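Here's a slice of the assembly, chains where they normally sit.
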Amino acid sequence: MLTDLPVEQLATYRSSQTLPEDFADFWAGTLAEAASHDVDVRLREVPTGLTTVVTYDVTFRGYAGQDIRAWLRVPAGASGPLPTVVQYVAHGGGRGHALASLLWASAGFAHFQMDTRGQGSGWSIGETPDPAVAPPAVPGVITRGIGDPADYYYRRFLTDAVRAVDAARALDVVDPDRVAVFGVSQGGGAAIAVAGLRTDVAAVVSLVPFLCDFPRATRITDGYPYREIADYLRVHRDDVARVHRTLSYFDAVNFARRATAPALFSVALMDATCPPSTVYAAYHEYQGPREMIVWEYNGHEGGGIDDEARALAFLRARLGHPG
Amino acid sequence: MLTDLPVEQLATYRSSQTLPEDFADFWAGTLAEAASHDVDVRLREVPTGLTTVVTYDVTFRGYAGQDIRAWLRVPAGASGPLPTVVQYVAHGGGRGHALASLLWASAGFAHFQMDTRGQGSGWSIGETPDPAVAPPAVPGVITRGIGDPADYYYRRFLTDAVRAVDAARALDVVDPDRVAVFGVSQGGGAAIAVAGLRTDVAAVVSLVPFLCDFPRATRITDGYPYREIADYLRVHRDDVARVHRTLSYFDAVNFARRATAPALFSVALMDATCPPSTVYAAYHEYQGPREMIVWEYNGHEGGGIDDEARALAFLRARLGHPG
């Protein structure tokens, strides 16, 4: 059943999220610190048994110069430079198995799939730790360090995401002018964030994005992972304002206000994990050319493989046909 | 938590399933009728946007000569004859989207993925109807026609599965001596059945198989789809013996008693859908060379992509390296 506003009201819904005055400074400082470390991309080809796709185990330096893992998959025999998809994975998983996620390389793209620090035991394996002081938090990463923007988990994760684009662009097989960012749920939120933090992204695909419109999301859904924040505030009763201040630095609504690359969004009207009004909240603020795919009867699976097919067509149109 | 016997007892568990006297005749007659229709394989290439894999929409004649759909995926530029994987899909789904399931073709195999009659709205789309008189049944296919072996849904489905091997072997790109059958859950049960019904299958991969040991399965799990049978018998209280007679013609335990191709099984000790004793029930009767992968802490997802990686290694060893 519908989990949020009826579709007519979604069309006009605007988020109440505010932009912190020092938002730009906060991120400029954060990214500058990260950029002070060489991105230092290291590749190691891994045997997979596949014949049409070559796979590399990638390590690069992300937040604070910490090592971040990724997979690079390219079509066998491709000489490049190729149009490239940088992917951020959904919450709870990591970059997963080398044999998974063959779509983009099979379609002629270089596919750079970033691992997620500290995640990767929920539904797929990750290999990247999150070195940090971990204050008391609700189980999961969503409230790790939520008391202060400087300590918040997503500061580290989104910085990694920005550096992944640098890492990809540093590779010979990648055409630096044709790098798209792509993700589903948490990955879709990250794609918007990256588009808001740099100007050299050629296209954005953000499917049923998470990390959008925290003031509303934390109040209208019981679904995890947004609910981790409500669970935290249930115990930390006096920290409501402080926590929402932290979140305002990481809300895709605020990144969308700065993003200009062409973007494809999707939303599902029966999504209880990322309620549709929160997706529209980011979409309506988005400053670049934008399209929304609406799935009327889907939950958080959104369009699934149909979303990927649309994304493939969108990126072929935006980045040029690879094949 | 463990859903069934402790592992030491699984090692010695044997099913109480009996073999009907006319089992061989029943299936010989059924397959002879199907073979009286030309398999009539029709291929149509479909545009997918992929560059490394070519995909065909396949139609062939299955049970009663009825049209059955499938996907054929082959590595771009492959001339064949190729080692081939015939796949039967899991319960509730159909052959799905053309863009999905790229593993086998990316690994150099021809991949023939059969659609499932009357299924394909649960988690992936199917295109093949099930033309039949539908007596009163519990929602779902598991009890459709369960009153008589001649009318039972799985008579039609398993005949389609046998004919899919004929259809694959009729293709130029397929090496008829190197055809393996592969499946997960319902597909894994079907793979055992096909191995028990024909002698020209080169290898079998049966992951967390369904359709095994109905006398026990229907009593020890609350999980669907086995529970559809219990739900049926809850209302049709006087039909217990009749229903179990029907099921004995379709139990992988009985097919395993006739199968001789090398086989790889997997089982998960926390699987509530296909409890591990029922998987061992089939495994212990299997007449060919056999291996069992045991996942101690998994549910019905079994080994997931890890199972697929093992299956890839197994089939590369059995059918020859494609690449």
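Remarks
Going by the order they are written in, the chains are A and B; count residues from 1 in each one.
We take it that a contact is a pair of C-beta atoms (placed from the backbone, for glycine too) under 8 Å apart; a residue touches a chain by one contact, two chains touch by 3 or more.
Just so it is clear, the model here is predicted, and its values are computed rather than measured.
Shown chains number 2; the total number of identical copies in the complete complex of this file is 6.
By definition in this document, only the chains that are shown with their structure count from here on.
Look at where the CA atoms of chain A average out and do the same for chain B: the two points lie 37 Å apart. Those residues of chain A that touch chain B in the complex are listed here as 49-53, 75-76, 96-97, 99-100, 102-103, 105-108, 124, 305-306, 308-309, 312-313, 316, 322-323.
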